[in-house]
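Note that one protein chain is taken out, while the other chains of the complex remain in position.
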Amino acid sequence: MKKFLSLMLTLAMLLGMMSISMNALAEEPIVIKLSMAASDAEKVSCESAIARFEEKYPNCKVDAEFYAGLSWDEIIQKQLTQFASGTYADVVYIAIEGTQLMVNYGLFQPIDDLIEADKDYFSPVPESAFKAFEVNGKYYEVPFNCNDMCIVYNTKMFQEAGIETPGQWTVEEYLDALGKIDAYYNKPDTPNSEKVWGVVTGETPYMWAAAYGTSVLNDDWTASNITSDAMKEVLQFQYDLVYKYGYSPVRESNTDEVSMFCSNRLATFIAGPYILGSLKNNNFTDWDIAIVPRGKENGSAAYGVGGLGMMTGCQHRQEAFNLMKEFCSIELSMTQATEATSLPLFEEAANSEAWLAQSPHINVFYDELPNASKLPSPICYAELNVIMKNMMTNIVTKAMTIDEAVALADQEIAAAYEEFEF
Amino acid sequence: MSRQSGRMAGMNSRRKDEIAGWLFTAPALLMFLIFVLIPTFAMLYLSFTSYKMLTPPTFTGLSNFIRLFTKDSRILTVSLNTLKISVISVVLNVVIGIILALLITNRKNGIYSYIIRLFYFFPNIVAPAFIAIVWAILLARDTGVVNYYLHSIFGLQPMGFLTEGGLALGSVIGIDIWRNMGFIMFILLAGIRAIDRSYYEAASLDGANTFQLARHITIPLLTPSILLVMVINIIGELKTFDIPNIMTEGGPNNATRTVAMYIYDTAFSKMSMGYACAISVLFVAVIMVVTILQFRLSNRWVNYD
Partner (left out) sequence: MTKKYWGKAGGLLISLLVLALGFLVFTPFLFMFAQSMRMPAEAYKMPPDFFPTRWDLTNYATLLNSDLPLVRMAVNSLTVTLCTIVVRLTVSIMAAYAIAKIRYRGSNAVMIGFLSSMMLPIQATIIPIYIMLSRLGLVNSLPGLVIVGVFDSFAIFMLRQSMASVPDSVVESAKIDGASQLRICWGIVAPMIKPTIATMIVLIFNGVWNDYFLPYILISSWEKMTLPLGINALKGYMGSGNQSVILAAVSFAVLPILIIFLFGQRYIVEGMTSAAVKG
């Protein structure tokens, strides 16, 4: 026992001495610790942003750590768990889904003053990108990658099946188009494994809910809205896609829309600009963008944003903010435009040749943004996502009726909110 | 004097040995302390608290356990799933293993054994994570190979191996069996080969046929190995995490969620560390019971052979 205690004490002393000496060494340069989550494509633009920052401010260095994970929620979850359990960074990338949690845990500090001071610098960026990170009236993050959801469709299929280029189409017109695809490519006895599908129902109902002008949560994200008639209509639409029309397969956890799309087995799917890189990797060029068909007049596109926030313990606010600025800059936007990793935020980049050359209607992404509705990102986002995924699975696998699934989801959401008492 | 100094020397060298003994075990002891003892006590302590990680744990007494036994609907589903997976796959594994072992015990051919080992044992060596990825692709409902052959050979409609509750759990169990039956077969094969030939010779001289030989000699003498295999396998299966997590992510409506997965979700998704520790305590208790059963049973079989 004594031996153990003395060993522990020695360890503690050693660690203490090490940290002191490290601090002493860190007189200069100023090290900004960055915690970043980026796809491999985006990593390039991140690293150039860091390089630009270090060039402009030679007395600063960036210590960057890149996160990765199975899925978007998993990455956020891992980040949150690590920060909650004590890992530290100065600048952290957190998408809108995790902002509320970081703020409520007291991990983020508001950066209103810094944004105000650089108002002119940020003027070419749509207001909605910043508003996504507003919590209780204060702003916490600088946007980095914005992704609003639109339909990606197979131009060759549409052409062959005789469908005209979609514009501001409605759900009826969309179903019509899918019907034409089905009739053209499928025979009544084509087995599922060889069928050409029109679309795959959503993993979560957010995108279609937005297209129908409603949402799974109420307006200020404090309670569930899932039992409303509007939401039930959305869910019925999803159910019909599988069972009434047969345009969609039953989604499974490893359903890969991009693979299916690129093998010409899927005519349309919903995605944000992040998907363009994958399309390029698969050497697929017969695609174009259209708005998500409107279910109601007041429908809109759903969008999510990822941005950089400043942790509460950050000592060098201005330097950290300067780093954040590099991630929301015209140079970065131009890279985003040419590499097609996400929506270029600066207007100039969105109107550039490089971006517009990707496809005839790629401007749809940028045009949809001002009126787009935020992805529901309450404080219990992780739980909400699991509940929504379960609900959708229950509905499309006919495990429950829509009313039952919705009632269960409502209950679970209420329980999830209860757990996050602050 | 020589005897005295001899004894003294003996005692001193014994003392030195004792010190050496402790020094040698020290690293293991240290790790045991840090990674077994302390976490166990921490786990016990935290199970009586509510701990969200940022704020220090707040003592809540038995409320976690009360909630676990009364208000938690998921623990029942999850425990049942884990139980089903463990019991069914172990029983089927053993049955299939015995049959296979009996069928090929006489084949001594080197090449044949080599190929059999390759086919049956390889799934056990590959990481469960990779197995889950490959099988998820094979079992996909509308794009999967299994459904394709079921349709073209038997004319069956596509089955949701991963999307329909009962079937999903069946798929997980099936994959576990696929993975482990080779391992079990080889253990049992070793057991069979260890049985004294004279038993068989005597019995067949008395006119016993193959089935009787198997039933009255092989299997009874094999029961120690069978028991051992069953218990080892069950404890491993109780901890299942990798395959259901990757293949079905908990399955349609929690149909394939296991206790280990539930603990992970509660701790790292919902960040309710206190409650997760309460579930862990329950989990550990169950495993302890099964392990103690193993020791008891092993005492019995150690005796008669």
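Just so it is clear, A and B label the chains in written order, and each chain counts residues from 1 on its own.
One rule holds in what follows: a contact is a pair of C-beta atoms (placed from the backbone, for glycine too) under 8 Å apart; a residue touches a chain by one contact, two chains touch by 3 or more.
Remember, predicted model here, so these are calculated numbers, not experimental data.
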Option from A:78, A:296, A:316 or A:398 whose C-beta touches the chain left out: A:78
Candidate in contact with the missing chain, chosen from B:158, B:182 or B:250: B:182
Identified contact with the non-displayed chain, of B:62, B:156 or B:190: B:190
Absent-chain interface as seen on chain B, which is shown: 13, 17-18, 20-22, 24-25, 27-29, 31-32, 34-36, 38-40, 42-43, 46, 53, 100, 102-107, 112, 114-131, 133-135, 137-138, 143, 145, 148-149, 152, 178, 181-183, 186-187, 190-191, 200, 204, 209-211, 213-214, 218, 225, 228-229, 232, 238-239, 241-242, 245-246, 259-260, 263-264, 267-268, 273, 276-277, 280-281, 283-284, 287-288, 291
Residues belonging to chain A that touch the chain removed from view: 39-41, 43-44, 65-72, 75, 78-79, 82, 85-87, 193-194, 254, 256-260, 262-265, 271, 274-275, 277-278, 281-282
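In the analysis below, only the chains that are shown with their structure count from here on.
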In the complex with chain A, residue positions of chain B that touch it: 26, 30, 33, 52-54, 136-137, 140-144, 147-148, 151, 158, 160, 162-165, 247-249, 252-254, 265, 268-272
Residues of chain A defined as touching chain B within the complex: 3-4, 7, 77-78, 80-81, 84-85, 105-107, 191-193, 195, 249-250, 252-255, 260, 265, 382-383, 386, 390, 393-394, 397, 399-400, 416, 419
